[in-house]
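All protein chains but one are shown in place.
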Amino acid sequence: MKHYSQVAGEISQYSDLPFWKKAGTTDLAYVAYGLFVVTLVLVSYALGALKLLPYDPQQISIGLLNAPPGSGGHLLGTDFLGRDILSRLIVGIQAYFLPGLLAIAISLSLGTALGVVAGYRGGSADPLISYFNDLVDSFPRLVLILLVIAAFKPDIYYVMAVVGVTGVPGVASLIAGKIRFLRQKNFIEAASVLGLPTHVIILKHILWYNCRTLLIIGATLGMGEAILIETSLSYLGFGVQEPTPSWGNMVQAGANYFLQGKFWPSTAPALAILFTILGFHLLGDGLNNILEGKRNK
Amino acid sequence: MRPAAIRPIALALSREIALTALLLLGVSFVVFLILYLSPGDPFSVLLEGQTVGDASRAGIREALGAPRAWYAQYLSWLGNMLKGNFGTSIRTGLPVFGEIVRVGLNTLTLTLGSLLITLCIAVPIALHAAVRGDTALSWPLTMLAYVVSALPVFWLGYLVIYVFIHRFGLFPLISGSSAAQEHAWLYFMVPIAVLGIGNGTVSEVIRYLRDEMSRVMAEDYIRTARAKGGSVWRHAFKEGLLIPVTEIIASKIPFILGGAVIVEQVFNWPGMGRMAWQAAQDRDFPVIMGIAMVAAAFVRLGSLLQSLVYAAVNPRGPQE
Partner (left out) sequence: MTAPPLLKIENLRTYFYSRSKQAFIRSVDGVSLQIARGETLGVVGESGSGKTITALSILGLISAGPGVISGKIGLRTDTIQKNLLQDLEMYVTLGQRDGKIMDVAKDEAGWRENAERIMGRLRGKEIAMIFQSPKSSLNPFVSIGNQITEAIRLHTSAKDLKGAKERAIYWLERVKIDSPRLRFESYSYGLSGGMCQRAMIAMALSAEPSLLIADEPTTGLDATIQSKIVDLLAELKSEFGVTTLLISHDISVISRLSGSVAVMYGGTVVEYGPARDVLSAGFAPKHPYTGALLASVPSARNIQQKAYLQVIEGEVLDTINLPRGCRFYARCNRVTEAIRKKCAGDEPDLREISPGHHVRCWLYFE
């Protein structure tokens, strides 16, 4: 049963509901959850960096092996060596946070720069961008990373730099497309006729007013990807090494115990991965839908 | 196929093949570049490996002389590769090409099988959403898809293994003897199912297929089909399902291959992914370079097949 109800009284032809009332509740919920996750990550990163942890993540406590959450003051229990899981999860964020930012910074900055150039240059840059896009897409991400690791060393920053570079053509083509679309709208011409210097036009009008949503969404999805890559790598043994915790190597280390029926040491970090990546995905998708006004139209 | 339709397809194909060749060239250059920038001199080792016979090998080193120009190195490496000579593995001494072929088939089955599984999950959900719109089931399904896509596939693998050990008393790891056992087919299904579900693309695939089908359902010609009492499904199928499915498959192959690296670890599946992992550990660059090239070739092949399907279905000939 669908109910439709008209608001009584005058309805202005020109006014519209503000975007937060227009947006679907699901999208708002997604964004709220996503922001919650982002806050949690930031706070945890800070706690980890400042070493403000409930327990020492390396401290072994033989009496309390594989304890369930809540026992003996350990909020999330302990792992197979009696180490506090919550502290290890918090420290685990160090493994991907800054490297992820590096990847995002590279792909967004280089991508935007190239995209702006391509957008201004017009059609001739298109096949080039498309070629590089296809080129980058031809590599399975992990295989390329393994190649880089074999050639250099298993350093997460090298890896994330490469991940950042692989994101450049995608961002560039999005930005170039947006610019081409905006150019048709003439206000860029108007602005330059009014005497605004080119760099102001680009920075202020194009990027800030029109592209920022694209960039924000790109950043959230990029961080989600970075987490996936870092955890996969440390699971495979190429990232942070034991006993330093990373969510990936925690799952790997707990694997044997999992198969013996002691699920928690592997499952806790897996759930952390799940809920964090989920948060970034939902944030990106929710923002996209709200700002593009797709849903409920 | 009607004769009139063949010429534009041939044209489309040759253009796509040329593009693929150009891209693979670019791939080889990127691979070469990475190795070139790597510390040490991997290339002499690599090129030595590509030469046959020990006796001549020492001679080659001298004949090659001191540092060669990078383009000469690149060209001779590329030339060898095109002849099927991928060099020899630093670790095992075996020819890389042969090794990759041996395990490549396993990865191929894993990849294709899991693509099928992903489609089996995504297509019904996407079609239901496109045709029925919002139902009570829509949101739970969407949420489930999101959760499944954010799940780390390695953990999912352990979960499934655990269930298999305790429920079925089986240990789904591939080993030499497993093929002979009575439940052999189960051993193959499990990693395929895990990769098919956990590769992280399910959510996007559902969304893409649903959006494409919805877009086609809103087209004028579907309205005409409805108005004349015709079968909407028959009209919407080509543009709404067939083409989008081939497009999304082609674009997700790289992700599935990446996931295969992990799944092969979890299940000890003897494929290219596990070989790549080993190669990265040992810094066995001939192997990892060969695998990178083969993986990229596989991706591009998928893309080529997709273009073929598009050209065959589209009477207009190739148009973006």
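All chains are identified by letter, namely A and B, in their written order; residue positions are counted from 1 within each chain.
Everything below uses one rule, namely that a residue touches a chain if its C-beta (ideal position, glycine included) is under 8 Å from a C-beta of that chain, and two chains touch if they have at least 3 such contacts.
Quantities reported herein were computed from a predicted structural model and do not represent experimental measurements.
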Checklist outcome for this item: Answer for the absent chain's shown contacts is A, B
Next on the checklist: For the chain left out of this view, which of B:Leu94, B:Cys120 or B:Val313 touches it?
Outcome noted: B:Val313
Next on the checklist: Going by the contact rule already stated, which one of B:Arg15, B:His166 or B:Arg226 would touch the omitted chain in the full complex?
Outcome noted: B:Arg226
Item to check | Which residue of A:Val7, A:Leu50 or A:Val193 touches the chain not shown here | outcome: A:Val7
Item to check | For chain A, residues in touch with the removed chain | outcome: 1-8, 10-13, 16-17, 22, 296-297
Item to check | Interface with the unshown chain - residue positions in chain B | outcome: 2, 219-221, 223-230, 235, 238-239, 313-316
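Methods note: only the chains that are shown with their structure count from here on.
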Checklist outcome for this item: Chain-centre distance (mean CA atoms) for chain A and chain B, in whole Å, is 24
Checklist outcome for this item: chain B contacts chain A in the complex at 19, 22-24, 26-27, 30-31, 34-35, 37-39, 42, 139, 146-147, 149-152, 154-155, 158-159, 161-162, 165, 200, 203, 251, 253-255, 257-258, 261-262, 265, 273, 276-277, 279-281, 283-285, 288-289, 291-292, 295-296, 299-300, 303
Checklist entry - If you look only at chain A, which of its residues touch chain B in the complex? => result 26, 131, 134-135, 137-144, 146-152, 154, 224, 228, 231-232, 235-238, 248, 251-252, 255, 258-259, 261, 263, 266-267, 270, 273-275, 277-278, 281-282
